[in-house]
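Omission of a single protein chain aside, the complex is shown with its protein chains in their original locations.
Now for chain A:
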Amino acid sequence: MTSELLHDQQKPRTYSFDARPHEPAGAKPAKRLSPARIMIYSLLFVATLYYLLPLYVMVMTSLKGLPEIRLGNIFSPPMKLTFAPWVKAWDGACTGLYCEGLKVGFWNSIKITVPSTIVSIAVASVNGYALTNWKFKGSEVFFAILIFGSFIPYQVMLFPLVIITRELGIFGSLSGIVFIHTIFGMPILTLLFRNYFMSLPPELFKAARVDGAGFWRIFLVILVPMSLPIFAVALILQVTGIWNDFLFGLVFAGLKNFPMTVQLNNIVNATQGVKEYNVNMAAALLTGLVPLSIYFISGKLFVRGIAAGAVKG
């Protein structure tokens, strides 16, 4: 369904030997600024303000001292620039029992994100491959349940999963949270890989079979090397998704492995002590830095990942 959405991405590439596409020659006609276009740009400008102001406010607040913040203008740039809030957010803010700053959460998030991303992508890519080229009886039914299941609110499966991970002896540990991320990353990633592998010419697979290559060999030697773009998309999707996760980290990672999002929330919503808004904003920026960098660097691949999420089903 909604294949039209991804149509443009899955279309097998056609290579033209004509080096220069037929573009109109000569100077571009000058666009005049009609009232309609002024209207369009004004609307876009207003929307841009709404989207950019929070980022601007965050940066400005994080660079001010508390006395200046109490003057009460969140838009004014700092009169006296200070990086102390950033240092404190990273190194000394209290995240519950300890006051060692967000760096603890940062490294925890790395420790959670790296293995979770690798394991979930490994599992889902093999899965998508099996569903495309090695269909077995009932494989489509399992896939349908998998996609259907991705809509079930996590809260529904939360407690039974606590029991399961506890029985497996991995509750409250890094393995536990990797396990959970692998499970919940599976629907979207499997869909992503399945759709991609389906767009590849089947002759490729058939030829390899004729040459005697088996299940794993075809996957590792032929499919993986030519699927690097989709692995990149999956990587971006998983790193941002797992980095931004809060609920699973809170429940399954265990106290000493709390990810950055949980620590950030602990800093900001601590009930005791003076509220240090500048530290809070620096902490929020630090937490958002990894996914934002990925977003700005990866550009189209990020969009492709979330668009794939929209065609599940």
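Keep in mind that, in the parts below, a contact is a pair of C-beta atoms (placed from the backbone, for glycine too) under 8 Å apart; a residue touches a chain by one contact, two chains touch by 3 or more; residues count from 1.
Just so we're on the same page, contacts and distances are computed from a predicted model.
Considering only "Acyl carrier protein", "Lactose transport system permease protein LacF", "L-serine deaminase" or "Carbohydrate ABC transporter membrane protein 2 (CUT1 family)", the record for the omitted chain gives "Lactose transport system permease protein LacF", by its UniProt protein name. Note on the undisplayed chain: of the listed residues A:Val87, A:Ile110 or A:Ile183, the one touching it is A:Ile183. Checked against the hidden chain, the listed residues A:Phe171, A:Phe197 or A:Phe302 yield one contact partner: A:Phe302.
Among A:Thr82, A:Ser175, A:Ser199 or A:Asn265, only A:Asn265 touches the chain that is left out of the view. The chain that is not drawn here is touched, among residues A:Pro35, A:Gly72, A:Gly169 or A:Pro201, by A:Gly72. Not every partner is drawn; the one left out touches chain A at residues 1-2, 4-5, 7-8, 37, 40-41, 43-44, 47-48, 50-55, 57-58, 61, 69-76, 123, 126-127, 129-131, 134-137, 139, 142-143, 145-146, 148-149, 151-161, 163-164, 182-183, 186, 190, 202, 206, 209, 214-216, 240, 243-247, 251, 261, 264-265, 268-269, 277, 280-281, 283-284, 287-288, 291-292, 294-296, 299, 302-303, 306-307, 309-313.
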